[in-house]
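The structure that follows is given in the form of structure tokens.
On to chain A.
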Amino acid sequence: MPDFEPKIVAFVCNWCTYAGADLTGTSRMKYSPQVSIIRFPCTGRIDFMLLLKAFASGADGIIVSGCHPNDCHYSSGNFHARRRWIIFRGLLDFLGIDVRRVQFSWYGRWGRSRATSACAAWA
Partner candidate 1 sequence: MNALREKARELLAAKTVQVVIGYGRGSGGSARAVFMRAPAQAAELIFDATCLQNLAVYLMKPEVRKLGKAALVATPAALRTILQLAAENQVADNSLLALAPVGEDIMPLATFAAIEAHVAAADHDLSAAEGAELGKFAAMGLEERRRFWEEQFSRCLKCYACRAACPLCYCTRCTVECNQPQWIPVPAHDLGNLEWNVMRAMHLAGRCVNCGDCSRACPVGIPLYLLNQKLISDVSSVFQARSGMAARSDNAMSTFKPNDPEDFIR
Partner candidate 2 sequence: MKTGFYPGCSMKGSAREYSESLLAVAAALGRDLPEVPDWNCCGATAAHNLDPDLALALPARILAAAEKEGMDEVLVPCAACYSRLSVTRHELLADEALRRRISGLVEADFRGSARVLNIIEWLAAIPGLEGMVKAPFARRVACYYGCLLVRPAGVVNFDRPEEPQSMDLLMKKIGAEPLDWAFKTECCGAGFSVSRTDLVAKLSGLILEDAVARGAEAVIVACPMCHLNLDMRRPNIERRAGKKYHIPVIYITQALGLAMGLPAKKLGLQRHKVAVKFPAANSAAKDI
């Protein structure tokens, strides 16, 4: 389906991934305009219900991205988030929702471009 334009929402942490996205901008790397970013102070702040709400509101794919373990600006936000993602992803899979539609990642400041290529390829 060539004209399938997937709508992708990226929940990102303000320190690593948002700054990484800025860096991707300053270095003019290209990625699909289907991806839009919502800023959170930390991945620890991303509530699983927001992911549900995003799917329910028509998002085709979701990226949740934050700082590498040990790099979190708040030291443990990403660790808590990881624990929730492990359980939440297990539940979604149990309910028959394709977990490939949710892409979890640690993107350091310079890694944003990897995210964009990943989602572009995936989409």
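Criterion: a contact is a pair of C-beta atoms (placed from the backbone, for glycine too) under 8 Å apart; a residue touches a chain by one contact, two chains touch by 3 or more; residues count from 1.
How these were chosen: all candidates are chains of the complex that A comes from, given by their letters.
Since the structure is predicted, the reported quantities are computational estimates derived from the model, not experimental observations.
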#### Entry: Complex member in contact with chain A (any copy), out of 1 or 2
1
### Task
Show which residues of chain A lie in contact with candidate 1 when the two form their complex.
48-49, 52-53, 56, 69-70, 76, 79-80, 82-99, 103-106, 114, 118
